[in-house]
Structures are given as C-alpha cells and as structure tokens.
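The complex appears here minus one protein chain, its other protein chains still in place.
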Amino acid sequence: MFLFVVRRLFFAVLLLLAVSVVTYLLFSALPVDPAALTCGKNCKPDIIAANRIRLGYDKSIVEQYWLFLKGIFVGRDYGMGQAAFSCPAPSFGYSFAQHECVTTLIGRTFPVTAYLSIGAFIMWMIIGVGSGAIAALNKGKWQDRLANAFTAVGVSLPTFYVGLLVLFSVVIWLGILPFPDYVSPLEDPIKFLNAMILPWLTLAILSAASYTRLTRNGMLEAMNEDFVRLGVAKGLSRSVVLRKYVMRAAMVPIVTIAGLDFASLLGGAIITESVFSLPGMGKLAIRSVVESDLPVLVGTTLVSAVFIVLANVIVDIMYGVLDPRVRVK
Amino acid sequence: MSSQKPVLIVENLSVSFATPDGIVHAVNDLSFVLHEGETLGIVGESGSGKSVTAASLMRLNNSVTATSTGRVVVAGVDVLSASEADVRRLRGSEIAMVFQDPMSALNPYYTVGYQIAEAYEVHHPEASKAQVNAKVLEMMTKVGIPNPAQRADEYPHQFSGGMRQRIVIAIALVNDPKILIADEPTTALDVTVQAQILDLMLALQVENGMAILLITHDLGVIAEVARDVLVMYAGRVVEKADVEDLFEIPTHPYSWGLLGAVASLEVSSRGHLRTIEGTPPSLLNLPSGCAFHPRCSFASENGSRCTTETPLLVQKGPKHSFSACHLPVERIVEIGQKVGN
Amino acid sequence: MFTPIALEAKNLVKYFPTGHQGLLGRPTKELKAVDGVSFVLRQGETLGIVGESGCGKSTLARLITRLLDATSGEVILDGKDITSIKGRELRAVRQKLQMIFQDPYSSLNPRHSVGQIISGPLEVQGIIPDGGVKKRVQEMMELVGLNPEHYNRYPHEFSGGQRQRIGIARSLILNPSIIIADEPVSALDVSIQAQILNLLEKLQQELGLSFVFIAHDLSVVRHIADQVAVMYLGKIVEMGPSADVYASALHPYTTALLSAVPVPNPKMRGASGRIRLEGDVPSPVDPPSGCRFRTRCWKATDLCALEEPALADAGGGHLVACHHPMEASERAGKPHSDR
Partner (left out) sequence: MKMRRIGVAVGFVLVASTLTASCGGGYDNTINILTNGEQIAHLDPQRNYTGDDLAFAGSTIQRSLTTYKFQAGDAGSEITGDLATDTGTSSNGGKVWAFTLKDGLKYEDGSVITCADVAYGVSRSFATDVITDGPSYAMTYLDVKGEYPGPYKATAAQQAAYDKAVTCDGNTITFNLKSTVADFNYTTTLLTFSPVPKAKDTGEKYDMHPISSGPYKIESYEVGKALVLVRNDQWDIATDTERKAYADKIVYHFGLEESAMDERLIADSGQDKTAVTAGILPESLKTVFEGDKALAKRAVNYYDPFVGYTNLNVKNLSCLDVRKAIYLALDREALRKAGGGSYTGDFADGFIKPLMKIDYKKPTQLAGLNEDGSPNVEAAKAAMAAAETKCPEVAAHAKDGLKFYYPDTEIWKKALAIWIDSMGKAGIKIKPEAVGDPAQYWPTVMNPETDYDIVRGGWAPDWANASTVIPELFTTGGGFNLTRNASDPDYKTFETKVNDARNTLDRTAQGVKWQELNQFVVDRLWALPGTFTRMQSMWGSKIENSFQWGPFGAFCYGNLKVQLEKK
C-alpha cells in the first residue's frame, strides 16, 4: 500500500512536469504575440520589443522554462533599482497584467473556488444521490418519472443559462437575495452564504442530474444482483439490504466519478464563477488564456493538474477501501 | 412413502409479470408438497418457470411487477399473503436458498465471515459476539472450508467458485432451516467441483434432516440427487414422478425428448442426435391447448385436442407417474418404455 | 494413410504479465495460461479440447485465431507459421480460420440486422461474392437452418439457438476450412444443444470443415470429436482418439473428470465408486513443480514433484503425460477416495 502511494506520487510529479512542459511548448507555438497585447496606443515595433524583454519572452523557451522551474524552488527576482521586486519560492512567476506574483493570485483565488466546489459538491451529492435513490425505490412511479425528467433536463442544460436563469429570477426579478458579492466566510459568514448559495445551487442542479441517473441506475442494477436477493433471503430487513447491499454497490462508481468531478471543479468552475462574479481560480485561468498571461496560465494549469492527479490517487485508494476486489494485496 | 410431515405446501401457484410487451405467465397453476427430509427435483429448460417458482417460495420476486396467486405454506404461514415482517422471520430460518452463481451471490463488499454472521444474527439477536463467531467457524468447518478462522476475514473474491458456493451453503444452513431451495446450485461450476458440492449438500441433508428443493436443467444431477421430480415446461408441470420411474418409463413427450437428447450425448456413437425440434414458446404468447404441441411429434395422434384443450396432470402408466398429456395411457407406456432405460 | 494435416500447433506458449511492484511498476510475475501445447488437426476431423475453467483452453483458441499473440511457439497452416504474420497475410488467414463464440447474446451487435451481421466478414475482407452479398447471406441462412426472409431482422428477435445459428452463418460466409468453436453450445438448453451439434456435424460433412471444438462438457465433446485433448493448468495431459480416451482414460485427471459427470440414470446412483478430487485447481501464476496435477492426485509420488512427465504415446496414438498412468485393473473397480 505504502509503495503503491509512493509510486503513484512519483508518477504524479513526472506527470506535472510533463504538463508544465507541454503548456510551455503549446504557449510558444501559439500564433499570438503576448508582447503585442498590452502595448495600448503606442503599438510600435520598438515598444513591442521592449515589452517582450520586460515580460521575458525574448528569452528562448528552454531558458524561460528553466527560470520557471528554478523559481518554484528559489523564487524569482524582477526589475532593477527602485523598481526591483521578487516573488518568493514557491514562485510560478509574476503576472504583469495583474501586478501580482502568480502564487499570490492562486493563493487568493483558490479558497473561493474551494468553497464553491465543496459547497456545490455537498449539495449535489445530497440532491443527486437522494433523488436517484427515491427514483430507484419508486421505479416507474411519478417520483421516478420526475427524477427522469430532471435528469434529462439537467444534463442537457448549459451551465451558463442555468446560472443566468437562477441569478435573474432569484436576484433581479424576485429580489429575494442581493446580488452575490463574494466575502470570505471568515469575514462575514452570512454574506458569504448569500453570495455562495446560488452558485452552489446552480452547480448542484446541473451536476446532480447525472448523479441522479447514476444512483438510480446503480441501485436498480444492484437490486437485480444475486447477492441482494441473498440478503433478502437471509431475512434481513429492507433498510439493511438497501444500505449494506444496494447502496454500497451503487456507491462505488459514484465515488469514483464524484472524486474526479470534484477535482476538476477545484481546478476552477469557469462559467459559474463568471456568471456569479466569484473571484475564483477558474476566472483567473480563463483570463490568463485571453490575455496570454503565461505565468498565470502555467500556474493555474499546474494547480488544476495537481488536483486531478491527486484526485485520481485518492479515488484509486478509495476504490480499494470501498471495493475489496481491487484492494492492493 | 410420504409418511413424514409436510414442510412446504404449494397450492395452485401462478405467477405473472407485467412487462412493457405484455403479461408474462411464468408459472401456471403449480401444486406440490415437500416433506421433511425429502429431495424434490424440478427440471426444465430456460423459461420453464422453475426459477420463478423458487423465488416465489420466499417471496423474492419483484413486488411491483409480479403478481402471485395461490398458496405457499411454510410453517403454517402463507408466504404469499403474510405481512413482510412474518415473511422475513421465515426467510433464512425456516426456508433458505442457494443460488446458481456463487460468483455473484455473495456481497463483494463484506468478508465471508461477516456475511455468515449477519445471517445468523438476524434470527438470533440475543447471541453474543463470541457465540456468533463460534457459529461462523462451525459452519465454515461444516461446509469444508480449510483454515476457517483465517478465511472468515477474507472477501468473496479471494475464494474459488466452489469455495464460494460452500459459503453460500453455510449462510443458507446457519439457522438450521427445514427447507433448502437450491436453484441450479452447480450449473456455474466445473464438473469436479459440482460433484463436491452435490456430495456436500446430500451429506448435510443427512445431518440436518432438511428438505431440499433442487432446481436444475441437468437430468444427470436430478438422477444423482432427487427422489421425486417435477418436469416443467412453459410454466406448467408436465410430468411428476419418482426419479427412477421418470428415467425408466417417462410419461410425457417433452420428457422423452429431454431424455433422448441427453442419452444420445452420453453414448459414444457419432451420428444424428435426437432432439426436440423448434424452440420453447414465448411466455407472452403461449400456444393454445397444450403449450408443447407445436414441438410435439405425437400431437397429431390426438386430432385437434392438443391445440384446444390444456391437458390435466393425471396419473398415467404402470408406475405412480403423473403426466399432462392427451395421449392414451397405452401409447404413453409403449413409447416411454422405448425411451427409458 | 493419414488424412492431410489442416492445422498444427507446436509448443504454443502464452504468458500474461501480472503483479505490479517496484517504483516503475514492472510486472513481476507471469500467469502461465498456455504452457507448451502441441497438437495436430487433420482435415475434415474434429479435435475436442476439454478442461475445467482456468485450464487455458479459451486462451488456446485465441492464440490459434490470432486474437492473442503467442509468447512463443508456432501455429502452422498450409505449411506456414501464422503466429507472426501481419496485414494482408493475416487477413487471408482469417478468411480460412473462423471462430464461433460461446455467448450468442453478447457476440452479436444488437444494432445490426442479421443480414449485416452475417455479411460483416465479407465487408472486412472486401469481397463481393457472385450474385451479390444478399444472395450469399441468404444461402448461408438457409444452410444453417434460418429462414432467409428474416434477413432484415435484428438479433433480439431470435432465440438463443437461432442466434448461435446466426453466429455460425457469419463464420461460414468466407468459406473457411477451419472452425475454432469455443464453448459453442454451453449457453444453450439441452434440447437446443443437440440441434446445434447436429448442425455442426452436417456442415462438417457438407463443407469438409475441420473443427477445433473447445468445451468443458465432456459428453458434448465425446459426441462430436474424433480426437480429444484434455487440458490441465495450461498443458495437455492426455490426447488421443475420442473412443480410446473415453473408454480407457490413462491420466488420473481424465479419469476423475469422467467420473464426476453425473449419469442420467438413477439406478447407477452410488453403484460404482466415484473419484472425488480434493481442493481447487492451483494458481497458474505459481503452478506446482513437476507434474502439475500432483497436488490433487491420489497416485502422486515423490517423482511427480521432481520431474515433469512428458506427453508420450502409450500406443495407438493415445498420448498421456503421467508417471503413473491408470492400469486397466484400476478402471474396472474404480478406486475410492473418501469425501
């Protein structure tokens, strides 16, 4: 087990290195000149050239990458004279667009994304698994049909429209909630909830749909398993059979998918964050793409990759915990 | 013969399922009695209704889609009409079941020891932990699992097919049930393992005195294990006989075909096998009259009777065999003697 | 004197890597699924291969048909080793060598009509037969006993036996000379099994096919095979003319296997002593030394652990790999082994 984790982590680090290299290579292959993007009204060749030097894109891609790698361990220094400053280790570089070290930016935006993800995750698991279970237990009845309709609608709706619909109806037309204005929960928990409840709901409604289907189908499938029939044949009560036999079997794939979904959410829920103006990592990432802000782009990509890789490892371990058949001997 | 007391009485059991395509009549008007210590075999091919019958005896069919009529009496309780709590008390204690596929019959998420213990505890809530553990080890030893103390903590996937079926049997017998329903208990196993499991079941029957209802498609297994046999076709019993009588003078054309197909496989001669032509009917749309008539080469001997009138199960022939066939007794005996061995 | 050879396997081996350990996760162990199997299939004959689950018989079928690549060994067809050919050559071989699968329910694509399924191999090979695809498919359907008018129906409209007929029609459409049938009737009811076996025999006679017939059911193999090979843990332990092997099995395992089959005759119940094998088949990852059957064999001696018995001719083309083959006397009064 220990060796298994060590091996997975070793590969994870290799993978992250590869991700950063690929991001650099892709970026350098883009037909966009980041130095030309911010030169404003004075967009003359000499200004662009100066800009390129300032942003560090005049160096070879290999050198840029080396500086990036070095920065992670020893930090990076910028500018000279009075204009000098540095980004301490672990440094992913400095964003000249946002005038902050990338590590600072990620450190600031990540908690927002994390709160969004965790809350939405809890909600969607409750809604999704709950409604899936109700549907499975009432197969063919109105509860099932309602859940099916919810699923069909839920999986086909684009986040953007659901988000706007929720936002417009609850905030603007009905005026039940003020416009979401993110505040850290440590600062003002009530305001925090006010800001988060709608994005949570939006993400939950959309993601819950597939979990409803997953739970329903998983449970129905499990109900047809011989071992569930054996459970009933033993004389176990319905609730025990449902919990230990049906749910347990249905939960295995759900946990796997939920883990990966959660991880990709931690990498930034771009659309939800945009619609609800949450200053999270998804917005940071998308902005870095639009503005060709390489350090932020690489930083957010790597952080997302870390979560996805971590989630994969955790899901693998969880899988072993949940399903003895795949447990490492 | 049947002087012992009956432990299971089935009267006019009919089971149908509502499906999107229509109503499936899986079991029609089935009656039989199972006595203490007896072994009754039910033989039939897929779709004959034998597995549905087994499930009905413990009310395991889907309560939403299945409709059951008739009576299934176990320990004085009509399983079909009793409350859920009453049926639950019977399940696992009075009547237990062994399933076809030991690979899927055990819950993969719990240790085998836990699953045996669970079956015991539900009917012995007063038992202490030590008592339960002792019982688990006792049962594992009884079904021939070496090193039970260690293996109780292992998961089903760590056991071979045969060993898993032994665990299933241990679970079934942990509360000393009076009835054991074995639904194709060896079909999924290799022949050498099949022999082990059949031996085990019979040995335990001698020890516990339980009645066994053995459901199988394999006439070889029936011949080795059962005392009385019901032959089912399209949801109905077409022949009911003592096992020796069945093999000596089978009294139904379907039984003839079945025995013929098996017998010719048993001999080494290469050449044309005797078969039953055609395929079993759809339970959604059973043939009129005798359900077997489209595949029966003797149906024409009875004029149109076979296509219009459902034959009743009556005693036919020199032995105590019952058969549901319109053919005259003499004709049945004549052919039956040729087919039998 | 002998009929010509249709197919020959020489020392076929297939190891599957298993068990990952170390930082780089290299497989550390090998599952020896097929471990040195040789046989000869003669034209127009049927070679039956029997054994219990895990003995390697299905892997063997996949090696012969090149659905799996062998670790070593040769499969010789028309004087040529086909284990390492590729591309066009392989396609030509596939045309000659067809496979029938066990499960008639999952081996047919539910979204394709019967016509599409049966004509599939034609499409893959890019062959347009004289008279057109449809005519050829309908001929095939007729040949295997399906109504040619059902050309446009879908698999779910057919029963299990009919589906197996569809599978057979598909495997025959390219006019193969050799059919590898992997448990072709084990998923079918007894009455249907007989129909399919009859069909296969009819086809063999009419088309001069050679069969490799793989099954766990001894009685089915007995009926159809000219030659029979018994496998245990990746090796052939006994092989010979069907009648010989069934009547006078030489290997203790074969004897036990035959003895375990329930006899459909209640009068025989308990009449003769039965051989009951103890325990389970050992893991193919770590098979016993010497003779692989020795751990369950009542005749095993120290020699069996030390030395692996070779598959040798015991007379009349009846081969056995055993240090202590069964004597005629033993077979008469089959020995007991307590339960």
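The letters A, B and C name the chains in turn, as written, and every chain counts its residues from 1.
Definition applied: a residue touches a chain if its C-beta (ideal position, glycine included) is under 8 Å from a C-beta of that chain, and two chains touch if they have at least 3 such contacts.
Bear in mind that the values here come from a model prediction, so they are computed numbers and not experimental data.
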Subject >> In the full complex, displayed partners of the excluded chain >> reply: A
Original post:
Of A:I72, A:A114 or A:L177, which sits in contact with the chain we cannot see?
Top reply: A:L177
Subject >> In chain A, positions touching the absent partner >> reply: 31-33, 36-45, 47-48, 50-51, 53-54, 78-85, 96, 98-100, 105, 108-109, 122-123, 126, 129-130, 164, 167-168, 172-173, 175-179, 181-182, 190, 193-194, 197, 274-277, 279, 283-284, 287
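Here is the rule we go by: only the chains that are shown with their structure count from here on.
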Original post:
Greatest Cα-centroid separation from chain B: which chain?
Top reply: A
Original post:
Which two chains have the most contacts between them?
Top reply: B-C
**OP:** Express in whole angstrom the distance between the two chain centres, defined as the mean CA positions of chain B and chain C.
**Re:** 31
Original post:
Just curious, how far off is chain C from chain A if you go by their C-alpha centres, in Å?
Top reply: 51
Original post:
Where on chain B does chain A make contact in their complex?
Top reply: 55, 58, 60, 64, 84, 88-93, 96-97, 99-101, 104-110, 118-119, 122-123, 155, 157, 168, 171
**OP:** Flag every residue of chain C that touches chain B in the complex, lowest number first.
**Re:** 52-53, 159-162, 189-195, 197-198, 201, 216, 218-220, 222-224, 242-243, 246-247, 256-257, 259-269, 274, 276-277, 280-281, 339
Subject >> chain B partner contacts - residues on chain A that touch it in the complex >> reply: 139-140, 225-227, 229-238, 244-245, 248-249, 322-325, 327
